[in-house]
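Written out below as structure tokens is the structure these notes cover.
With one protein chain removed, the remaining protein chains of the complex are shown where they sit.
In order of appearance the chains are A and B, and numbering begins at 1 in each one.
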Amino acid sequence: MTHLGYLIAGWGIALGTLGLYVVSIIRRGRDLARRVPAERSRWLTSNDDGSRG
Amino acid sequence: MSRFLADARLVAAKDLRIEARSRVVLNQVAPFALLVLVLFGFALDADQRTLRAFAPGLFWVAVLLCALLAIQRSVSVEQADGALTGLRLSGMSPAALFIGKASAVFVQLVVLEVLLTAGIIVLYGSEVAQPLLVVATGLLAAVAVACTGTLYGALASGLGVRETLLPILLLPVLAPVLIGATRAFDDALGSAAVDGWAWLGLLAVFAVVATAGGALAYGALVEE
Partner (left out) sequence: MTETMVTTGTTTGSGGSRVLGAVTLLGLATLLLFAFGLTEPDVRLHPTTGEEIGQFDAVRLLYLHVPLAVFTYVAFVLCAVASAGYLVRRTPWFDTMAHAAAEVGTVFCGLVLVTGSIWGRPVWNTWWEWGDVRLMTTLVLFLMFTGYLALRRATVDPRAAALRGAVVALVAVLDLPLVNRSVEWWENRTLHQKSTLGELKIQDLTLFTLMLGFLVFGLVLAWLLLHRFRVGWLEREDAEHGVATAIAERRAAIDGGDVDAAVGEDA
């Protein structure tokens, strides 16, 4: 395959960066979810207890 | 309306009076402007033909760098002694405050531009082929930079990292001003065959949007 180095570099950097970003988000999420008490971390529907926004 | 203008003039006069007493722009920023021109001379191998060809761009880069300092100064003046709180409590409209401060920065920038123009004539051998275009560009660009800068100065104010934050916030936004003013100067200084007056149109649009938008946004910010 021609330009293989460029292909590996391009796709590699992109997928690698996105992968690292995903890991970072998941990790941040875990740390925060641990620290925040349960009633504050519900993903809300419109008929919730009003603690949203 | 007259109250608005009176307030704005009050603020501008205050800022300029502070500058007249402290001479920060005159004693520190102006020498910095000349220093930037000299540095470019060293960096570009001090060949006058090269420098003359690039003078428009170098000029406007120097203006932007000086503007950063002038705006930092404009913001820090309010930080001392709770001055900003006093201004807000006085009932002055934030838009008037904005126009006042931006006007003071505008005046300082025009002074720096005059100095830098003399600088490129002497140091780089530039020739002013179209003085009217030079003046018009200088004024419009100064309005654009002063207004945008005053807004961003407020955005970055009150933070310990203001000095490092302001440049990266402000300079990308001013890219059209740099491009437009440089092209207009290319024409005005005869270093390229470009229609400088067309670029002036772009600068004018930017200046108007920056003034109006800045006044609007400043109000929202200062209310915090």
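Operating definition for what follows: a contact is a pair of C-beta atoms (placed from the backbone, for glycine too) under 8 Å apart; a residue touches a chain by one contact, two chains touch by 3 or more.
Just so we're clear, the structure is a prediction, and the values are computed from it rather than from any experiment.
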item: Which displayed chains the hidden chain touches across the whole complex; value: A, B
item: Chain A residues touching the omitted chain (full complex); value: 1-4, 6-7, 9-11, 13-15, 17-18, 21-22, 25-26, 28-30, 32-38, 40-46, 52-53
item: Residue ranges of chain B at the interface with the undisplayed chain; value: 151, 155-156, 158-161, 165, 168-169, 171-173, 175-176, 179-180, 183, 194, 198-199, 202, 205-206, 209, 213, 217, 220-221, 224
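Heads up, the rule we're going with is that only the chains that are shown with their structure count from here on.
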item: Centroid distance [mean C-alpha coordinates] between chain B and chain A, Å; value: 41
